[in-house]
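Here is subunit A:
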Amino acid sequence: MSVKHTLLALLYQQPMHGYELGKQLNLVVSAEWDVKPGQIASTLTRLRDANLVDYEIEETDDAPDRKVYHITEEGRRELEGWYLSPEVRQYRLGDAFYIKFVLSLVGGPVSPELVLRTQRRELFQQLHEVTELSRQADPRTQLPWILLLESAIMHLEADLRWIEMCEARLPDLKHYTPPKPQPKRRGRPRRQRTKPRQAQELKPVEE
Partner candidate 1 sequence: MSIVRTEALTKVYGVASQPIYALNEVNLAVDEGEFLAIMGPSGSGKSTLLYLLGGLDRPTSGSVRLRESDISALDDDALSRLRRTSLGFVFQFFNLVPVLSARENVAMPLILDGVRRVDALKRADDALARVGLADRGAHRPSELSGGEQQRVALARALVAQPAVVLADEPTGNLDSRSSDEMVQVLRQTVDAWGQTLILVTHDPRVAAYADRIVFLKDGKIVDDNRLKGQGSAEQIREQLNIMALG
Partner candidate 2 sequence: MTAKTNSFGTKTWQMTLMALRYLSGRKLRTVLTTLAIVFGVALIFAMNLVLPGIIDAFNQSMASVTGADLTVTNVAGGSFDPGPVLERIQATDGVQAATGILFRQFTLPERDEGDVLGDLKEIELVGVDPATVNDVSRLVMHEGRFLEPGERGSAVISTSAAALAPRLQLGTDFSLVTASGLQTFTVVGLFTSDSVLAVPQFILTLPDAQAALDQPGLINAVEVLLKPGADRDDVAAAIERGLGDNFTPADNATLTALPAMDVAFAMFNLFGALALFLGAFLIFNTFRTVVIERRRDLGMLRAIGATRRQITQTILIEGAIQGVGGTLIGLLLGYGLAVGMLAAMEPIMHEFIAIDLEMHYSLSAFAIPMILGPAVVLAASYWPARSAGKMSPLEALRPVPLAGMRHAARWSVIAGGVCVVVAIALLVSGSSGAIAGALLFLVGMVIAAPGLVLPAARLFGPLVTLWFAREGDLSRGNVARQPGRAAITASTLMIGVATVVMMAALVNSMMGLASDLTRETFASDVLVVPQSVAVYNNVLGAGEGLAEQIRALPEVETVATLRPASTSTDGSPLAVLGIDPAVYAQVSSIQFIEGDADEAYAALRTGRNAIVTALAQKMLGLDVGDDFVMETAEGPQTYHVVAVAHDVLTFKTSSAVISQANLAADFHTSEDVMLMINLVPGADKTAALADVQAALAGYPQFTAHLSSEYGDDLIETSMGATRLFYFVAALILIPAGLGLLNTLTINVLERTREIGMVRAVGGSRSQVRRMVTGEALLLGIFGAAMGVLSGVAISYGVITAFSMIGWELPYTFPAAGIVAALVIGVLLALSAGILPARSAAKLDIIRALQYE
């Protein structure tokens, strides 16, 4: 997550000093995203080095002088660029459950059915809890929180649907045998051809 752009976005609203920035960050985005004051300070320093922000010294009577940061023209451009570049969610290819499930297919002490069922049970448990939280949240004051919970609900639903699909395809999946390592050929390996073939072998499952 980009603390850098978050700070730029906040400074775009109005010039602020470091402590204000920390408070504002928690209020606007989420109370749950814990960003340490040190991290804010170091990020600000890096931003200034990159000439994306600058500061002026504000003198106070009873406290040490504060640096009030403001965004520079270059920072503005950087911020615009950030907003306009879509976020790509990382696909969880290394998902722990996926690995557990595939391994259970190949053979193990626990049946893949049970693995799926256990996971579904857990997902439902989470779904139930998140749903309960969202039911208790006040839509007037906690809207960003609710949005986040709903994102979670939807992801859980997607996971559940995927589990359901796995369950439905279980009879087919059981016939799946992982490809055996190919004996090494002489000459140049033909990568271009092996990849599509793997995909083809999976295909009957979809039908």
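Regarding selection, all candidates are chains of the complex that A comes from, given by their letters.
Just so we're on the same page, a contact is a pair of C-beta atoms (placed from the backbone, for glycine too) under 8 Å apart; a residue touches a chain by one contact, two chains touch by 3 or more; residues count from 1.
Model, not experiment: these values are computed from the prediction.
As listed, 1 or 2 are all part of this complex, and the one touching subunit A is 1. Residue ranges on subunit A touching candidate 1, taken from their complex, read 1, 30, 32-33, 89-90, 113, 117, 120-121, 124-133, 135, 148-149, 151-153, 155-157, 160-161, 164, 167-168.
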